[in-house]
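Only one protein chain is missing; all other protein chains are in place.
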Amino acid sequence: MIPISYYLILSTIIFTISIAGIFLNRKNILVLLMSLELMFLSVNFNLITLGNYLGDLTGQVFVFFVLTVVAAESAIGLALLIVLFRSKKSIDVDDLSELKG
Amino acid sequence: MNIELITFFIFSTLLIFTCIKVITSSNPVLSAINLVFSFFLSAVLWLLLGAEFLSIILILVYVGAVMVLFLFVVMMLDINIAKKTAAYIKYLPLGIAVFIAFNILIIYFFINTFENIDYNAVKNIEIISDSNTQNLGYLLFTKYIIEFEIAGLILLLGIISAIVLTYRKNPKNKYQNPTKQISASKKDRLKIITDLKE
Partner (left out) sequence: MINIALLLLLTPLIGTLILLYLQNSSKKLTIIISNLSILFSFLLSVYLLILYISSNASTLSKDVLVFADVKIYSLAFGLYIDSLSLVMCTVVTSVSFLVHYYSISYMKDEKSFNRFFIYTNFFTFSMLLIVLSNNFFQLFIGWELVGLSSYLLIGFWTKKNSAIKANYKAFLVNRVGDIGLILGLCLIFISYNTTNYNEVFQLKDTINNTNINIFGYTFNTLSCICLLLFIGAMAKSAQVPLHFWLPDSMEGPTPISALIHAATMVTAGIYMVARLSPLYVLAEDVSLFILYVGSITAFFLGIVALVQNDIKRIIAYSTISQLGYMTAALGASLYSLAIFHLITHAFFKALLFLCAGSIIIKCHHEQDIRKIGGLRRFMPITYMAFLYASLSLIGFPLTSGFYSKETIIDAVGYYGHTIPYTMLLLSIFTTTLYTAKIFSKVFFGESTLHLDSELKNKENDFEMLMPLVVLTIPSVFLGIFIYDSLMLGTLFGTSLAAQELVVSFYNDYVINSLNFFLHSFLTINFLILTSAIIFGYFYYYKKSFVIKTPSFIKNILTEEYGFNIFSSKYIPEFQNFITKYLWRRVDISAIDNGFVNNTSYFLNKISHKVRKVHTGFIYHYSLTIISALIILLLIIGYKN
């Protein structure tokens, strides 16, 4: 039996990698979306792990829903990306500073 | 050191490595490929946790659909891969610092919280068979049926919004406007001309 903390530590590491990816990434939004996918993955990891160790299937049901939502999210995100590319001819993160105060 | 633990270590190391590759590689295609790898690896780890159905779903839906979508977008967008490594290196120490700090904190938490956890806290789940898929399906279609339906609606919403966002009208196309057709009245069409001779 693998200790529960191994899985949790693993998911934490994935989560922090994806966070680092968000703010280290200056190239394009696509990688940013991929980082988000990774983040969801780590969350799913947590849910499955805890569900398994507590003997509860609800965690897996939850992961099921998370997968659904993530699929929809990535579809919309990519659609937005395309719209953005059409208007700005670039998906560079550095070019997206309309919110600048 | 049993086989389970060895598997876990191998696959988790690979997983971390591919994750790092996802965020560091300058080519988005490479990133996407690495993401696919990381999904595969985590699917294996999920199998270890006994979530067979979900690991299969992860591969089928994610790798098969979502990641392909990503790749499609990468190809569609014609992105020039300019290398801005200078800025990357400049911010890397900060990234590593945040990474370490956050990791230490969360791991500290998890160890503190889950070290002495009572694994038998929740055991009153209805298990109808040994198969994970059957159990999950049973739970989804009985207890969580409403949530399941809502999930379907969310997917539909995703489809519609993606289409609405990206759909472009081609000005060359000729098409009918049913609303205008219905709302047309007699006055717009008919013109009564009285006797011209007068």
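To keep things simple, chains are lettered A and B as they appear, and every chain counts its residues starting from 1.
We take it that a residue touches a chain if its C-beta (ideal position, glycine included) is under 8 Å from a C-beta of that chain, and two chains touch if they have at least 3 such contacts.
All of these numbers come straight from a predicted model, not from anything done at the bench.
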Among shown chains, those touching the left-out chain: A, B
For a quick check of understanding: of B:Ile6, B:Ile89 or B:Leu105, which residue touches the chain that isn't displayed? B:Leu105
The listed residue (A:Ile4, A:Ile19 or A:Ile48) that touches the chain absent from the view is A:Ile19
Extract the touching residues of chain A with respect to the undisplayed chain. 19, 22-26, 32, 93-94, 96-101
Need a quick check: the contact residues on chain B for the chain that isn't drawn. 91, 94, 98, 101-102, 105-106, 108-109, 112
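Throughout what follows, only the chains that are shown with their structure count from here on.
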Can you check the complex and tell me which residues of chain A touch chain B? 1-2, 4-10, 12-21, 23-28, 30-31, 33-35, 37-38, 41, 44-45, 48-49, 52-58, 60-61, 63-65, 67-76, 78-83, 85, 91
The chain B residues in contact with chain A across the complex are 4-5, 8, 12, 15-16, 19-20, 22-23, 26, 28, 31-32, 35, 38-39, 42, 45-46, 48-51, 53-54, 57-58, 61-62, 65-66, 69-70, 73-74, 76-77, 79, 82, 84, 87-88, 91-92, 95-96, 98-99, 102-103, 106-107, 110-111, 114-115, 117, 119-123, 125, 127, 132, 135-136, 139-140, 144, 147, 151-152, 154-155, 157-159, 161-163, 165-166
